[in-house]
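Note that this complex is displayed minus one protein chain, with the remaining chains in position.
Let's look at subunit A:
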Amino acid sequence: MAIECLVLGAGQEVGKSCVVVTINGKRIMFDCGMHMGYDDHRRYPDFSLISKSRDFDHSLDCVIITHFHLDHVGALPYFTEVCGYNGPIYMTYPTKALAPLMLEDFRKVLVDRRGEEEQFTSLHISQCMQKVIAIDLKQTLQVDDDLQIRAYYAGHVLGAAMFYAKVGESAMVYTGDYNMTPDRHLGAAQIDRLELDLLITESTYATTIRDSKYAREREFLKAVHECVAGGGKVLIPTFALGRAQELCILLDDYWERMNLKVPIYFSAGLTIQANMYYKILISWTSQKIKETYATRNAFDFKHVHNFDRSLINAPGPCVLFATPGMISGGFSLEVFKQWAPCEMNLITLPGYCVAGTVGHKLMSGKPTKIVLDKDTQIDVRCQIHQLSFSPHTDSKGIMDLARFLSPKNVILVHGEKPKMVSLKERIQSELRIPCYLPANCDTVHIPSTTYVKAHASNAFIRSCLNPNFRFLKRSKEENSDQVLRNTNSTALLQVNDERVAEGILIMEKGKKARVVHQDDLLLMLRQKKHDIQFGYCCAAQLDNLEETGNRDGALSHSDKCSCLQLLFKELSNYFSGVNIQDLGEHLQVESFQVSVCLKDNCPYRIIDSPRKEAPTIFFCCSWSAADEKLAREIISAIERFNLSDNLPCKNSK
């Protein structure tokens, strides 16, 4: 069993996210995005790699979309309606609600403005969305008997989610885009501590560490305020969803605080309608905004009005949100043409613009002229403010997430190769997790954990739960060192409870494997236990026995005890770290038992001629096979001991 990860998009690049993962035979497609930078076949992931026969229904178990951005959902209508995938598709509620808006907006831009042949129609979009199953955060959904999926809050845009998928014992997380710090209207990503074989994470900011967002927000507000105070007009080209609402919350709040009366406009009906979605889905926003639902929904903007085309050249300051972002055409371009030549005006640009758009031209250098086509060129005299907040996690966030989840493997996607390489090194050196950077169309193989299943008997489980105490003693020297280092004296005795599971695994033909306790086995076999033990009676030197007791060899009880105690002391010194128990009549180490032997003729006294020259005392030992090695060590130690050295001169009556 293994995990196989085929990267169809966003491998060592940003755009058309699409990863197909096979876990224990189940195949999941994560995201189905399109590349905004290409107009040819490279725009879509190469779906033929999934199935040569293009029988996607049988080769995929489900499609999961993490959020509504086009580079994550853009190819979905094409995949379902043109390529013919009919299986289940999962998204969070907000993604299902907002993705069609994005797709429709994009389709319009393609067809109406660029005059391109359309890749999919409005009908395709609505038919595609019919197949989508909406899920809630943390809802654990059983796709079929084996495959389980779950969404976690990712914070990137409204409804963005990281997805957990599990088949049998193998589990993985695909993050999509996420943000580890809360922003104006969304919370930070949240996930449980999971046991994972694989983490696939975005790495847009693989090497950047960003400071607080508030400074940049203040900068933006200051620029806007200065512009309108000077009677200028502010153009904010954005896409309908996400950034528009975030900036609007920011401005609406600022207007309220500063008591500004300058109108804020939304260009298309689309964005106003988008606000309705945000109002209903307010529980997916940050805690602070969420709580406003009862009093005044934060997406009920007070200062925002609809924009009318006639207002473009109306006198007086204003702020206008216009689609599309990046000024790639449409209304935002129309307004740009009018406003750009006036130096009082301000244009704010999003953090990222695709090459070829007016936005991209404005960002690269400080152009004074923009050439649209051979007939039109625009003088740019207005101010340009670049927004630099991006709802992606920075490298610290990626490292934090990887550290928190501690998966067995990490795959990086959705980033730029050189930066990803350095992040990969960090993950491998700092976290000691194998990390991969597959390029598009590459496959990564990862072994997955598997388990052998068996029934366990109650006696076995109980025996495993029994405490197994080990008392570790520190030797004196060690302890004094400790005291020197640490004024608080540490405990002399350490108690350790390392429980051991030991049982017997039984495989019987036609039956499920069973694990039983050894007593169960005997019962089952109707057999009696036959103990095989080892015994040995060894001698230790004892010089001044005459002085201490009677010479008949029959030691009194107290002598017996004191001899045993002496042995205990010697052994404890000799075998520090081994837990020796003094049980009065005998000493015990694991199964090894030793007691004073008083028999004249002990059968286990194998050696014929005890050294007559020195008085000896015999210790009878017994042990079981498991502790053979230990027992032999102890015995050879005992035979070397001379207990008399330590024998106190007592009993001298």
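The rule is simple: contacts are C-beta pairs under 8 Å (C-beta built on N, C-alpha and C of every residue); 3 or more make two chains touch, one makes a residue touch a chain; residues count from 1.
The criterion applied here is as follows: contacts and distances are computed from a predicted model.
For the chain that does not appear here, its UniProt entry gives the protein name "INTEGRATOR COMPLEX SUBUNIT 9", which is one of "INTEGRATOR COMPLEX SUBUNIT 9", "microsomal epoxide hydrolase", "Vacuolar protein sorting-associated protein 16 homolog" or "ATP synthase subunit b".
When the whole complex is considered, the residue among A:D39, A:E226, A:E502 or A:E585 that touches the unshown chain is A:E502. Touching the chain that is not shown, out of A:L281, A:L311, A:C561 or A:A637: A:L281 (per the contact rule at the top). Listed residues A:C83, A:C464, A:V578 or A:C597: the one in touch with the omitted chain is A:C464. Among A:I370, A:L431 or A:A456, only A:A456 touches the chain left out of the display. Within subunit A, the residues in touch with the undisplayed chain are 93, 96-97, 100, 129, 134, 136-142, 150, 169, 273, 276-277, 279-283, 293-294, 297, 449-458, 461, 464-465, 499-510, 514-515, 518, 521-522, 525, 527-537, 603-604, 606-608, 622, 624-626, 628, 632.
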